[in-house]
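Only a portion of the chains appears, each positioned as in the full assembly.
In order of appearance the chains are A and B, and numbering begins at 1 in each one.
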Amino acid sequence: MALTFTLALAADHSPLQDFCVADPKSQVLVNGLACKDPTLVKANDFFFRGLHLEGNTSNPVGSKVAPVTVSQLPGLNTLGISLARIDFAPWGTNPPHTHPRATEILTVIEGTLEVGFVTSNPGNRHVTKVLQKGDVFVFPVGLVHYQRNVGYGNAVAIAALSSQNPGVITIANAVFGATPDIASDVLAKAFQVDKDVVADLKSKF
Amino acid sequence: MALTFTLALAADHSPLQDFCVADPKSQVLVNGLACKDPTLVKANDFFFRGLHLEGNTSNPVGSKVAPVTVSQLPGLNTLGISLARIDFAPWGTNPPHTHPRATEILTVIEGTLEVGFVTSNPGNRHVTKVLQKGDVFVFPVGLVHYQRNVGYGNAVAIAALSSQNPGVITIANAVFGATPDIASDVLAKAFQVDKDVVADLKSKF
């Protein structure tokens, strides 16, 4: 499972043929997924069903992401794009994260979202906006960003990402929930807090 | 004119800074748009309002595309992605076209769409599928493709494209509606018809 997942994350190259549908049975690991025999490719290889389904937001952050990357839709292999549906309970938050390999463009289908991203050093400027239904916002590649439902009911957004395997690094999980964990001394210096605060933060992930 | 000008400048490069918001006042024409002074950039530069608005499909093909490319949303400059909303009247068709610089991934928001693309020579294989609400389909870069509303009511789709300036070549318009027109003899040989059929086809564009 872990292997499949990791493998399913390979390639963003420009396509070098009409298509290169990812072959789930291939034993070959390359920088990008190996392709299925093109003569066996079917319309279903370019198809995914389910973005109409409401996500289950009963979790600590109150949001749920349903990705449609090359892992869910093998025809995306080599084509450099993917989609996701994001559901938010009231005050639900898609917490600060980065996509190491993609810019994100998001449009609100329902509800009201506060969104923002932060520029790199030394500015660390926070660029933020409240979005309504039909509004569109862009999160440049690699920058820390988040969304939060600030309306009265649920909210739904469709996001597109400029990679078939954009990757996600949820900041809190990567820093305080790494396995094995990062030395508390490193994190205490980084966040300028005592080690018991670090220990408390680690205990949540 | 403004549109032509803007399109002629749009950029797909990997971003080389946090962002490079397109500067509509720049006199400099390069392979990609010149950037606005980053200290003057505002959240609105990454924002577009209007994808909730229904398109006017009262036209011969019965469909309407509302693009959100770098021309509408300057913050997309250099970031390699864009969105569009497509509205379809019953039996409305987004006619065969190519995007010379982008793959398209589409999800149905409402209604039922027949979609398809055709592979390059010598196969010219037609890969087609009927989509319902929540379904997703991919059209690989450069290939001829189309969508058609085959349901009873209106249909709406959101499409994402892997370029901030994907370009559109509507086949019928490019071939029979070019300015000045392509010699009828060329088109008669290409489509294996008499010149009066070509003349008739040209008269529509």
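Keep this in mind: a residue touches a chain if its C-beta (ideal position, glycine included) is under 8 Å from a C-beta of that chain, and two chains touch if they have at least 3 such contacts.
The structure displayed is predicted, hence computed values, not measured ones.
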2 chains shown - copies of the sequence in the complete complex: 6
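Here is the rule we use: only the chains that are shown with their structure count from here on.
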For subunit A paired with subunit B, centre-to-centre distance based on mean C-alpha positions, whole Å: 26
Subunit B partner contacts - residues on subunit A that touch it in the complex: 14-15, 18-19, 41-44, 46-53, 68, 73, 75-76, 79-83, 103-105, 107, 109, 119-120, 127-129, 131-141, 143, 158, 160-162
